[in-house]
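The complex appears here minus one protein chain, its other protein chains still in place.
The chains carry the letters A and B, assigned in the order they are written, with residues numbered from 1 in each.
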Amino acid sequence: MTPDLFYAFTGLVLFITGLFGIIALQHLLRKLLAFNLMGSGTFLMLVGLAQHRNGTDPVVQALVLTGIVVAIAATALALVLIRRYYHLAGRVSLERDATDEGRP
Amino acid sequence: MTAWLLDGLLAAMLVITAVSVLASSSLFRAVVMFIAFGMLMALAWMRLQAPDIALAEAAIGAGLTGVLLLDAVAHFRRGPGNAREGEQG
């Protein structure tokens, strides 16, 4: 077991944690955080698996670099949408009768 | 041996911060934990010999995302409709 493979399995744990969060949590901002955790886990798996055999791999590193920048753009756009939704609907979760835990 | 200790510690910290992002009771705490998670990810990329990704993760994952999320948390605290009232940040 190389360190790279070890990090790939860490990424797997993060991915599953994020997947659980994105389904189980109600608050949209928390869903977004969970989605980002899933993304980080995926990136770790990609780089870890690719580098496990071949050593430092510029192709997969460039791919993940692109992925990180797209992920931040998606996160920022999602935040704009969530804030707009909150502004219009006054709620931070999609369920109609859910308690809004974001309100103090 | 030391390297494995470091890797194990880093992975444990990653998982712990990830769980506390999802489990913490206050939204602000979750976001702060997420910023810490981003910094730990940058360290993990360094351990994976990917300095380019580490740079991007530190600047984007920890810096920019943190500002965006904290701004959003402040917005939710202010309540809908009066987005400009109240404390900034």
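Basically, a contact is a pair of C-beta atoms (placed from the backbone, for glycine too) under 8 Å apart; a residue touches a chain by one contact, two chains touch by 3 or more.
Convention: contacts and distances are computed from a predicted model.
Q: When one chain of this assembly is omitted, its UniProt record names it as which of these: "ABC transporter permease", "Domain related to MnhB subunit of Na+/H+ antiporter", "Spermidine/putrescine import ATP-binding protein PotA" or "Methyltransferase domain-containing protein"?
A: Hidden chain identified via UniProt as "Domain related to MnhB subunit of Na+/H+ antiporter".
Q: Using the touch rule from the top, list residues of chain A that touch the missing partner.
A: 5, 8-9, 12-13, 15-16, 19-20, 23-24, 45, 49-50, 52-63, 65-66, 68-70, 72-74, 76-77, 79-81, 83-84, 86-88
Q: Footprint of the hidden chain on chain B, which residues?
A: Residue positions of chain B that touch the missing chain: 51-52, 54-56, 59-60, 63-64, 67-68, 71-72, 75, 81-84.
Everything below uses one rule, namely that only the chains that are shown with their structure count from here on.
Q: Please give the residue numbers of chain A that touch chain B in the complex, ascending.
A: 3-4, 6-7, 10, 13-14, 17-18, 20-21, 25, 27, 29-30, 33-34, 36-37, 40, 43-44, 47-48, 51, 56, 61-62, 64-65, 68-69, 72, 75-76, 79, 82-83, 86-90, 92, 101-104
Q: For the complex, which residues does chain B have touching chain A?
A: Going by the criterion above, the answer is residues 3-4, 7, 11, 14-15, 18-19, 21-22, 27, 30-31, 34, 37, 41, 44-45, 47-50, 52-53, 56-57, 60-61, 64-65, 68-69, 72-73, 75-77, 79-81, 83.
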